[in-house]
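Complex shown without one protein chain; remaining protein chains in place.
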Amino acid sequence: MLVTSLYNYWVVIGLMMIGLYMVVAQGNLIKKIIGLNIFQTSVFIFYISVGKVDGGAAPILSEGEAVYSNPLPHVLILTAIVVGIATTSLALALIIRIKRAYGSVEEREIQAEEAQC
Amino acid sequence: MLSHLPILQVILPLVAAPSCMMIRRANLVWFFAMLVSTAALVVSVLLLQQVLDTGPISYRLGGWEAPWGIEYRIDLLNAWVLLVITGLGTAVLTAARVSVQREMDDLRQTVFYSLYLLCFAGLLGIVATGDVFNVFVFLEISSLATYALIALGRDRRSLWAAFQYLIMGTIGATFILIGIGFLYMMTGTLNMADLAQRLPEINSSNTVLAAFAFIVVGVCLKLALFPLHMWLPNAYAFAPSIVTAFLAATATKVALYLLVRFIVTVFGVDFSLTSLPLQSLFIGLGLMGVFVASVVAIYQVDIKRMLAYSSVAQVGYMVVGIGISSVVALQATLLHLFNHALMKGGLFLALAGLVYRLGSSRIDAFNGLGRTMPWTMGAIVVGGISLIGMPLTVGFVSKWYLITAAIESDMWFVALLVVLGSLIAAIYIWRLVEAGYFREAPVARAATVGEAPLSLLVPTWILIGANIYFGIDTRLPVEVTGAAAQYLLGGIQ
Partner (left out) sequence: MDLLLDVALLSLLLVTAVAIAWTRDLFSAAMLAGIYGLLSASFFVTMGAVDVAFTEAAVGAGISPLLILATLALCGRRQKPDRSRALLALGLVCTVGALLVAATLDMPAFGDPDAPAQTHVAPRYLQESMAEIGIPNVVTSVLASYRAYDTFGEVVVIFTAGLGVLSLLLGLADTRRSAPSLQAVPRQHLVFRVIAKILIPPILVYALYVQFHGEYGPGGGFQAGVIFAVGFILYALVFGLDAVRRVAGHGLVQFLAALGVLVYGTVGVLGMATGRNFLDYSALGSDPVTGQHIGIIVIELGVGITVAAVMMLVFYLFSEQLQERGDGGGQLTSGRAG
């Protein structure tokens, strides 16, 4: 019972850890951003799992349904997804500028350039 | 109209930002932004007055009552912080025009003021709201605007600094989001007051502890508490001068507010500071921040960077106040929040004037400036004295309260270290004085370099003057912060 009841949360933790690992360990800036996306998406999955009710339908009211999933986490995550893509687009624009200014998108090479001046 | 004050505080700048994009004439946009932020300042004064008269105010957004809708809740704590932010934000904006004009083309100036207002509104929104998820949304508004503002710096390193801050900031915000998710899962609510009521019943749960840990770490990333401060020095050093002044005066203050709000109001002092060894952790990290950052500051060649490290050190003092967790200590923290905003606002604006004239903020550019730019150098000296904490300046007041609090709680050692930390500040400030007054100006510098433009100098001196004024006439800040600390810690001690 315990394993299935918490399975969702453990997978979410696994995804979070992979995402966070990519953000910190990968030297390529684009890869970092992809990692950040995975990290954020795993949080979304967590929220949506919290809102799940056994046997609940999608929260669009209709005749003949008595149990619905919790709509509040859905609303929060809609907002969070939008915030996520906003961050991603800004980050990618920054990467394009960094590529122009430093000629590289590898963290190590950028830091080497920084150290020179 | 008076009943709408809490929401006006935030939506004035929030709605003004897109309006800027419709005006599109740089000078006009600046003037418009000025009007709006002055209005926001007036609103915050009225709000503080109202809270002092009638106690906390609640405002239901969309007309829905609290745990179902989003609530704005203004008590003494956030009314005070709102006043600090609108005051400093307006002062910095007044000074912005010449500096921004020189650094950007017409459309970029419009975008700059738009982003400035967005950041401003985001910060105000974080402070005003009584809903934890709403905190996240406004945190992201202010953060995204901040990343873009930092990247507007002329040096290419501003891009790299902005990117690093973006990564750290997003991790921090996502941590906060995880914490909020845990809280919602365990209590079913997002409203701060409601959370405060429901949390004590489930205090011992691991999930609540984890929520607490994630939120505190996330906020401390934003606060740049040592050792999570790595993003701050570069961001401050390479951002446009005006942006540095604005961020130094407001952004970390809001993060500090958030820390106090979560620790004291949402989780409650009983839980936050007793069930975890947080008290000693905050005092320890705070003091380490003070010493490490101050010592690093001494060795900086770039003055913006030096003052940035000094900001990390000052955050240390404020966190020590939270760690001691008596009424007087919390009051010291809130006082220092205000005082440090005045000091760093004034200092960074003075630096903006220097950079405007010299194009550099390296220490060798300071040589002989005491004669060529007497008013700007004067402002830096007075601001520096306040930073050290000499009597008759605001810096003295907050350090005094902090030391008193430490002694009252029998933490002599802490009191001693706070005094020592101030002495280190004296060393790096002295380097500026030495360069400005005791070294000869380089021959290469043409006589054309004169005093900073008046539109920069006046706001600088208003802030520096406030450093002295509130150092002598301490009634307003001391009374408000005293009442706020008393209100927050209520029954305890």
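Per-chain residue numbering starts at 1, and chain names A and B are given in the order in which the chains are listed.
By definition in this document, contacts are C-beta pairs under 8 Å (C-beta built on N, C-alpha and C of every residue); 3 or more make two chains touch, one makes a residue touch a chain.
Bear in mind the structure is a predicted one, so any value in this text is a computation, not a measurement.
Seen in the complete assembly, the chain not on display touches A, B.
From the options B:Ile74, B:Val92, B:Leu115 or B:Val355, the residue with contact to the chain not on display is B:Leu115.
For the chain missing from the display, the contacting residue among B:Leu35, B:Leu52 or B:Ala210 is B:Ala210, taking the whole complex into account.
Listed by residue number, the positions of subunit B touching the unshown chain are 4, 7, 11, 14-15, 17-19, 21-22, 59-64, 67-70, 105, 107-108, 111-112, 114-115, 118, 121, 125, 133-134, 137-138, 140-141, 144-145, 147-148, 151-152, 182, 184-190, 198, 205-207, 209-211, 213-214. The missing chain lies against subunit A, touching residues 1, 4-11, 13-22, 24-28, 30-31, 33-35, 37-38, 41, 44-45, 48-54, 56-62, 67-79, 81-90, 92-97, 99-100, 105-109.
In this text, only the chains that are shown with their structure count from here on.
Chain geometry summary: the mean Cα position of subunit A and that of subunit B are 28 Å apart. By the touch criterion stated above, subunit A contacts subunit B in their complex at residues 16, 20, 23, 29, 32, 36, 39-40, 43, 46-47, 50, 72-73, 76, 79-80, 83, 86-87, 90-91, 94-95, 97-98, 101-102, 110, 114, 117. Of all residues in subunit B, those touching subunit A in their complex are 133, 136-137, 140, 144, 147-148, 151, 156-157, 159-160, 162-163, 166-167, 170-171, 174, 177-178, 181, 184-185.
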